[in-house]
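Every protein chain except one is present and positioned as in the full complex.
Every chain is named by a letter (A, B and C) in the order it is written, and numbering of its residues begins at 1.
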């Protein structure tokens, strides 16, 4: 397809029913729009600000749900890993291993992911320049894996805000396909409450600008009921809004491809 | 026109011939593309980093050239002012008075510009939030002038870099029409040499993202020979590249309008 | 004196009585501590966020009060200027002309101040690197004036916060004597209200760190009743706290001088 690809799903796997329902809905929309689709769900949330934040339903259980989604709808899936020992385990269940932004400088973790032979989605650290992602990609290719992708989820701007630097998109496309994470890049970290804030009303603006700037893919978290999601509720897209958004973005992509 | 509008021309008025030649070329292109066009040229450069930087050919002389451009091609013109006393003087020659980014907090200057009745183009300070531009616009409207526009030329990011925060575009559109300054927002200030750097290869990326994010207008400086321009050569667009760029952006705008 | 020097006074000259009372108190304290003292007061506030903010009691009136403070207590005074025409006018009344941070890139203004022969206090722009202040100082010296000083009042850090970069102090001391503005550097700009916030409880921490890092002088605004001051109340030091603070800082300076 000449359309952009999409990584989308709930922030965390909260249960089988919700995962299958969300996947079904997105699969239907993306098939219609010829958007290559990868179902996203975290099997564990390892970097919450507070010890009492939700961290998951159990690793094995969540990974099996990811496999079930994949088998049911014939789509690849992506999940994030946090320790070297996660790499092989998760690689048995998913097609894409994601390195969280905070961990993208951990050489052992990146190399372990690369060595599974799976696609490695490297999130740009909020503290890294676009240019410095060259080194992260090289750790993957030096491990004999040519399937790195880079996802930009914004860059620290002061203590409590993030900004997406669209200049980085053409820069990082020199190293690997580039994805814009439109929901996390709207986060506002380090809030007094210990719970990250967000600005979901800007999702469409971010996504349009990303497509116009030439991204290869988009990443967005979505949920039937963001306000009651167990994590990242402040910045997920309501699933009911997804079809219209992707339809618009596909039209925009068609124009961009024609220029 | 449903197309975006354009403020464009050389950074500084270096002489009558160059101004007329640049204007003629842009007028031709923008007429074909139905882009409302405003010729831009500074009559004085007042905020150079170094005392030996080029500051202009003489205020009166430059302002007269601006008027001549306007009369010759029947287009409005815009120039920037730096002191209260500039406001009335420049208002005799141009249709749009621009408040430089460093000066947008100077109440007396903004009010003086507003009181001339001309359109007032408020550049967002590199040190200001999109939300804080509400106060700058209010200074114009409180002076009885409803014709404010806001131009974003980027925000400080560390000492030697700037970033455009596209979240600010929908925010600022609540206050006034919003223009993206695609050439200055690619500047890299505070370089060791005392001469601001730039990344003109990213002009197209910035402009596309701006149109996609919903700007009303674009601002870009252009020159027959940027490398030999008397100011801001590091980030002006070569005039030969303008037609293709504006054609692409017009196609993109047509799609955006249809969404 | 081997002690640091001090620029201090109210943000704005609100009237003669308050100016003389504040000056008297500070003169007494600084004489005891052998701190060379310069009385500070703005004759006009030109860069408020909102048009309805307090801007002054009248230029001439305020300047005359500055002269009266100088004559009454035999201390030099400092005030800030905003337009070229202010330079000569203010120079008749005060010994030090201050260039506001937002205006330090305005060449005409810096040159006009320099040409009066008065000391020129260049505030580092919140958007400038320490290294770039070299160019501002050179504009003063190129105008035949060797009496430039630099005052650091912090650097933009995201939209709503500022940070003091203490690495800049030794850097800027290569160009001119360096002052730390401990009250403005604690400001938090671009607040939703349109009124700048502040964190006055950190004044002592900032001042101590500044002395330890080797500043030549300190700048701090003070008032009998900061909460009811007509401008910058959010970050002035209460006058009752000044003596203890300066006593502690003098002890610290004595140690620093001995290392």
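By definition in this document, a residue touches a chain if its C-beta (ideal position, glycine included) is under 8 Å from a C-beta of that chain, and two chains touch if they have at least 3 such contacts.
These numbers were taken from a predicted model, which means no experiment stands behind them.
J.: So one chain is hidden, and I want to know which residue out of A:27, A:57, A:111 or A:259 touches that hidden chain in the complete assembly.
T.: Checking the options A:27, A:57, A:111 or A:259, the one contacting the hidden chain is A:111.
J.: Out of C:27, C:57, C:195 or C:212, point to the residue that touches the absent chain in the complete complex.
T.: Counting the whole complex, the residue in contact with the absent chain is C:212.
J.: Could you tell which one of A:82, A:123, A:223 or A:253 touches the chain left off the display?
T.: Per the contact definition at the top, the residue touching the missing chain is A:82.
J.: Would you write out the residues of chain A that touch the absent chain, in ascending order?
T.: Where chain A meets the chain not shown: residues 46-51, 53, 55, 82-85, 102-103, 105-108, 111, 125-129, 131-132, 134-135, 138-139, 142-143, 155-156, 159-160, 189-190, 192, 194.
J.: When the complex is taken as a whole, what residues of chain B touch the one chain not shown?
T.: The list for chain B reads 157-161.
J.: Taking the full complex into account, what residues of chain C touch the chain not shown?
T.: These residues of chain C touch the chain that is not shown: 155, 157, 163-167, 169-170, 186, 199, 202, 205-206, 208-214, 248, 251-252, 254-256, 258-259.
Simple rule for what comes next: only the chains that are shown with their structure count from here on.
J.: Can you figure out the chain closest to the middle, judged by Cα centres?
T.: B
J.: Examine where the copies chain B and chain C touch and state whether the two sides share over half of their residue numbers (same) or under half (different).
T.: Same: when the shared numbers are divided by all numbers used, the fraction is over half.
J.: Roughly how far is chain A from chain C, centre to centre by C-alpha average, rounded to an integer in Å?
T.: 48
J.: Can you work out the whole-Å distance between the CA centroids of chain A and chain B?
T.: Taking the average C-alpha coordinate of chain A and of chain B, the gap between them is 37 Å.
J.: So how far apart, in whole Å, are chain B and chain C when each is placed at the average of its C-alpha atoms?
T.: The answer is 33 Å.
J.: Give the residues of chain B that touch two or more other chains, as numbers and ranges in rising order.
T.: Residue numbers touching two or more other chains: 155.
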